[in-house]
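Below: the structure, in structure tokens.
Removed from the display is one protein chain of the complex; every other protein chain stays in position.
Now for subunit A:
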């Protein structure tokens, strides 16, 4: 049973596709890197997976996962950093699935939160307002929350952007730890070196899939060239896509 099953998925905005006719499966426990140039549809694909964006066409099956079994770390979180909330409280929201509207946070849950904060290296920051954190520290806080969400599918959208190498190494270790626990992890990334050394499977995306498979086979200069050449086409007067008609004729 696949963790994720894409069936002829087209995702986009205002009828214009950003991800075009994607088919494929992600196995449970996979560690998949999604790479591609800017505008290739990486973020769009991830938004489709977590259910924020409805597919224009086709479908995404979550293989029995509830949308709450997914932890999603968006690229530019719309977080209001000026809101008066402490690191502890903010990370605690990761327990939402267990606590819901009214559930209390008992001693055990508190221990769990403190452990999560400690495991991203932020001991002593518990009572700091989130507005006082640096960019890297905020990213650590967000990882702590993902940790608490205890999700079977973890979706990270360019999690290491504008993060220094020390923080990147720490957070990458967490990602590999999640992989080790058998969770399915998807990450949109730009750093080819990191993908090559740490991610077993790669999807090269350029609106449509360019290549998808074991990283060593997929991450070739030829595939990257193809992806790079992909034009960021957004044609206002584009005709309705005819791929579907062709497919039904073939059938």
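The criterion applied here is as follows: a contact is a pair of C-beta atoms (placed from the backbone, for glycine too) under 8 Å apart; a residue touches a chain by one contact, two chains touch by 3 or more; residues count from 1.
Here, contacts and distances are computed from a predicted model.
Student: According to its UniProt entry, is the unseen chain "Tryptophan synthase alpha chain", "Putative spermidine/putrescine transport system ATP-binding protein", "Aspartyl/glutamyl-tRNA(Asn/Gln) amidotransferase subunit C" or "Zinc ABC transporter permease"?
Tutor: This omitted chain is identified in its UniProt record as "Zinc ABC transporter permease".
Student: Tell me which residue among A:70, A:113, A:174 or A:210 touches the hidden chain in the full complex.
Tutor: Looking across A:70, A:113, A:174 or A:210, the contact with the absent chain belongs to A:70.
Student: Among A:90, A:143, A:199 or A:212, which residue is in contact with the omitted chain in the full complex?
Tutor: With A:90, A:143, A:199 or A:212 as choices, the missing chain is touched by A:90.
Student: Among A:4, A:22 or A:50, single out the residue that touches the unshown chain.
Tutor: A:50
Student: When the complex is taken as a whole, what residues of subunit A touch the one chain not shown?
Tutor: 50-52, 67-68, 70-72, 74, 77-80, 83-86, 90, 93, 96-97, 99-102, 129-130, 145, 149
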